[in-house]
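Omission of a single protein chain aside, the complex is shown with its protein chains in their original locations.
Let's look at subunit A:
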Amino acid sequence: MTGRRSVVTGVGVIAPGGGSREEFWARIVGGKPAIRRISVFDPAPFRSQVAAECDFDPTCHGFTPREVRRLDRFVLMAMACADEAFADSGLTPEAIDHDRMGVSLGSAVGATIRLEDEYVVASDHGRHWEVEARHALPFLYGALVPASGASELAVRLGARGPAAVVSTGCTSGIDSIGHAHTLIQDGEADIMIAGASDAPISPITVACFDAIRATTPSNDDPERASRPFDADRKGFVLGEGAAVLIVEELEHALARDARVYCEITGSAARANGFHMTGLRPDGFELGEAISEALDQARLDPADIGYVSAHGSGTKQNDRHETAAYKRALGAAARQVPISSIKSVIGHSLGAIGSIEMAACALVIERGVLPPTANLTTPDPHCDLDYIPVVAREATVTHALSAGSGFGGFQSAMIFSRLRG
């Protein structure tokens, strides 16, 4: 295109077991799952009763009572992450052209908790179908339409450039960063607040995944419930969280001597056109997305030093994904270390893609590969190096992340150490 390149200059994360970037990093490198019996409601009537919950208290992040009343948890978590990422980037409000700063926030299910809680009130616990508006909060439009997440970030950071929520289900968090990358390439912005947030741990979400047996029924030992690539895996563990990256045009970052975590060198998406939830075992379309990302980055498969897997821990996903890596990476698939941090922080739907990209940025900066927790009995169908249990040291120049989601959407993104 125009030759404009985008780099990551700030990282903010709120994840289960880690309410900041550094706590998150320590948690995933330590490989200790932040998964417990659901505490935010009584999970007894449900098939899956465990989740990766964040100990996120909005009042501790300086949000006003009005903000807490008006905004869903997914928005508050995104705002807290954006604050951390912005501070990390070294950008200061007075030194920015606010017209050239935009927002791209991923979210799969938006304000689910707020919508469900308020419905329970307005319908009087489901007694009335024709709900009465006078029993509903006045700010519910912002919950109905999750664009509010992007608006609030734009207002908070004074971003007057393009703003939108990207909502492609469980690939939202990769696609939102990809959208930011595209806008910077095309000259529509110089700085993008890019990330994703989801807070889906509510009765309706748990029930809907119960209904299709996508989540694990292993309730007795929560810390061992998320087992990507393990022969005993029984489904994913629902999670929540957020990550925001500051994505900046390279020259803009260099001109202010910014610390650069990495460059976005490849970003691709494909759809399988097959099924809303089912995956064919050949991994063809995810493989296509990975190959396209490699082409954009002008890399050979052997150049990839780490893969952050989708690794949800469902039977079908982990096989599908293993096939995709073999297809796209060829012989290199057997050499490259791969792990799924969902084993530690669960699957936070749209948010997890951005959280995993944050992990890739930190892997490149710090030279440590987080492990796949609970991978003690490898599934013979998942016969790649999935970094069982213990973190490793390795210098990584190029990290690949893959995502797969409902709707058949498959996404891949490559972060690279900045080349001189």
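Assume contacts are C-beta pairs under 8 Å (C-beta built on N, C-alpha and C of every residue); 3 or more make two chains touch, one makes a residue touch a chain; residues count from 1.
Note that in this section contacts and distances are computed from a predicted model.
Undergrad: Which protein name, taken from UniProt, belongs to the chain you can't see among "Spore coat associated protein CotJA", "Ketosynthase chain-length factor", "Uptake hydrogenase large subunit" or "Transport permease protein"?
TA: Its record in UniProt gives the absent chain the protein name "Ketosynthase chain-length factor".
Undergrad: Among A:L115, A:A194 or A:V237, exactly one should touch the missing chain; which is it?
TA: Once the missing chain is taken into account, the touching residue is A:L115.
Undergrad: Of the listed residues A:E263, A:E285 or A:E321, which contacts the missing chain in the full complex?
TA: A:E285
Undergrad: In the complete assembly, which of A:C208, A:V368 or A:V389 touches the absent chain?
TA: A:C208
Undergrad: Since one chain isn't shown, list which residues of subunit A touch it in the complete complex.
TA: On the side of subunit A, residues 1, 45-47, 70, 98-99, 102-103, 108-110, 115-116, 119-120, 122-123, 125-127, 129-134, 136-148, 150-152, 154-155, 157-169, 175, 179, 182, 186, 188, 203-204, 206-212, 214, 268-277, 285, 288, 405-409 touch the unshown chain.
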